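For this depiction, one protein chain was excluded, whereas all remaining protein chains were kept in their positions.
Chain naming follows the written order as A and B, and within any one chain the residues start at number 1.
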Amino acid sequence: MDMKVKGSKELLTEVIDTGLCTLCGACAGSCPYLVSYKGRIVLLDNCTLSEGQCYQYCPRTCTDMDAISRQVLGMPYSSDELGVTKEVLMARSTDANIKGRAQYGGTVTTILSLALEEGLVDGAILTRMSDDKTPSAFLARSRKEILQGAGSNYMACPVLEVLNHIPKDSTERMGVVAMPCQVLALSKMRNEPPQDRMNIGNVKLVVGLFCTWALSLNGFHQFLHENLDLPRVIKFDIPPPPANRFDAYTSSGKISFPLDEIRKFIMPACTYCLDMTSEFADISVGSVEGIEGWNTVIVRTDVGADLMKMAKKKGKLEVNILPPENLAHLKEASLLKKKRALKEIITKSGDRKNLLYVGLQESIIDNLLA
Amino acid sequence: MKTLTKDPLNLIIAGVGGQGNVMISLLIGKAFVRQGYFVTIGETYGASQRSGSVMSHLRISRESQYSPSIPNGRADIILGMEPVETLRILQQFGNSDVITITNSRLVYAVGMEYPSLDKVAEAIKGLSARLWLIDATDEAAKLGDPVFANMILIGTLIGSGILPIDRESIELSLQESSPREKLDANMLAFNKGMELVNRG
Partner (left out) sequence: MAGIGIDAPGTTQLFIGNEAIARGALEAGIGFAAAYPGTPSTEIMESLASVAKKMNFYAEWSVNEKVALESAAGASFAGIRAIAAMKQNGVNVASDFLANIVMSGIGAGLVLVCCDDPSAISSSNEQDTRNIAKWLDIPLLEPGTFQEAKDMTKWAFDLAEELDTICVIRSVTRIAHARGNVKLGELPKKEHKAHFDNICPIAPTLTKFIPYPSAWLHQQLHVKLDKAREVFESSPFNWYVGPEEAELLIITCGSCWLYSLEAVKTLNLESKVGILKLGTIWPLPQKLIEKHLSKSPKILVVEEIDPFLEGNIKEMIADLPPASPHPTFYGKRSGHINAYGELNPNMVIGATARIMDITYESRPAEYSKKAAEIPFTYMPMRIMTFCPGCPHRATFWAIKNALRLDGRDGFVTGDIGCYSMAIGPAGFFQERTMYCMGAGAGVANGLGKLAQFGFNQPVLAVCGDSTFFHATIPALINGVYNHSNFTLVILDNSATAMTGFQPHPGTGITAMGETTRVVDIEDLCHSLGVQVDVCDPFDLENTTATLLKAIAENGGPRVVIMRRECELVRARREKKPLYKVHVDPDKCLGEACGCNRLCTSAFSCPGLIWDKDAGKAKIDEVICASCGICADICPQGAIIKEAV
């Protein structure tokens, strides 16, 4: 894999125009030329620089998984289905307010509120549903604002653009709730801290989300607009298989769409993603299949572990062992995503030696292709 | 009355659009017409307002009207309001006898690498039989407004003695075209120019 850092021109030709861009937002706002707009990354002017931070921190350019893993987690890149894990649990909030707003168990909202309360962070970068029901990323500085971030959005949102807009002399400590691709970009930044920007060391907590795929804002919003009375929509949900549905909850009830109808709006970039569980986060959170109202929680770092312990001790979270069948199922799903993605990458590049943006050890590649 | 050193006498005023080369050419031209000469003035328009390279060609003759374009290599005097423009004009219109008076203030070209004054001044010197490099803009700023650079340069031109017109001629021209209240300020700048050329 070519480890050379290139510029915005190559970002366009290698990532954005080839269908690899996940709209993570790592490039947007890193300079005045790159912005996100209605589900796309737009280059407003022609930059002639041959090297740029836009290319450097993009999770779809030269990413050495092993180097990042060692820097962020202190361990080599794991061949385990779920990546590096200290513990895998299930948890849910004890707060009725949070539970009322939560998609599943409300764990993310609880953890962030606790981190804010305890002074571990001064703010958190989250997404919330805006008036037109598309996700919009924002910086929350109070418990009330964090609560606005509760609930799943299913559409790709350039969250890291908010991080890029934080002034470079800021001393505020940040938490970030991010998708696997965004966590990867953050990890690249932690690996080689960006110059002349907010100190990446201020990011004290990364909460990663489980993700199979994300929907493209572009086409999907039009679909929602045509098929729903958007002002009346309260939340969206994709129940676990075998439901095969996309549900929209409105003030007058639930409207379902066959999931197959929605699949065409999946971001093409998701096909090439190897990470279902945000393997470089402090804590990774998802649903528990078949058990409503709970979260699967993967603890990966000391920061994550300490926070989970505190949450349990202070009675903010109810924590249990994850049932073995659920764990097995989770591992299976995660492994399937890795295998599929690797195959797609090799099909796209046409060469087993060319994995496009990702660097993996041979042994790992062999395992996944076996 | 002084006479022309050459007939026709070819003078080029070179600068950047908006610097006032048209005003200068008119002032000098009228002074000559009043003394019974044929004067032709050719200008580059269009580029004028919009920061392009501009030049005024003055043809002064006792004998007949000349074309508004001085042929290549036939300038006798170059009055430059900007060093790079002075050099540009010298390259095309200069010759081994040309006399050059130029302002030292650079005006940058948008988006382009700009050369240093030393290099440009050296090249100008190498292409001129005689050269005066005048800090007209700085002196004008001292007098209160960079726009006085024009009058200072006219002062240097007249003060150098290479044109057969004198201070009074210019003052008359100014009286015709300049508003009353500006006349004194302009003549002050003009005098400064005459002073500078005698110094240098």
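Convention: contacts are C-beta pairs under 8 Å (C-beta built on N, C-alpha and C of every residue); 3 or more make two chains touch, one makes a residue touch a chain.
The shown structure was predicted, so the numbers you read here are calculated from the model rather than taken from an experiment.
Although it is not drawn, the missing chain touches A, B when the whole complex is taken into account.
If you put the hidden chain back, the residue from A:Asp196, A:Glu226 or A:Glu362 that touches it is A:Asp196. By the touch rule set out above, chain B reaches the unshown chain at residues 16, 25-26, 29-30, 33, 38-47, 49-53, 64-74, 84, 87-88, 90-92, 94-96, 107-115, 119-120, 123, 126-127, 137, 146. What chain A contributes to its contact with the hidden chain is residues 31-33, 35, 37-38, 40, 42-49, 52-53, 195-196.
The working rule: only the chains that are shown with their structure count from here on.
Inter-chain centre distance (chain A to chain B, centres taken as mean C-alpha positions): 68 Å.
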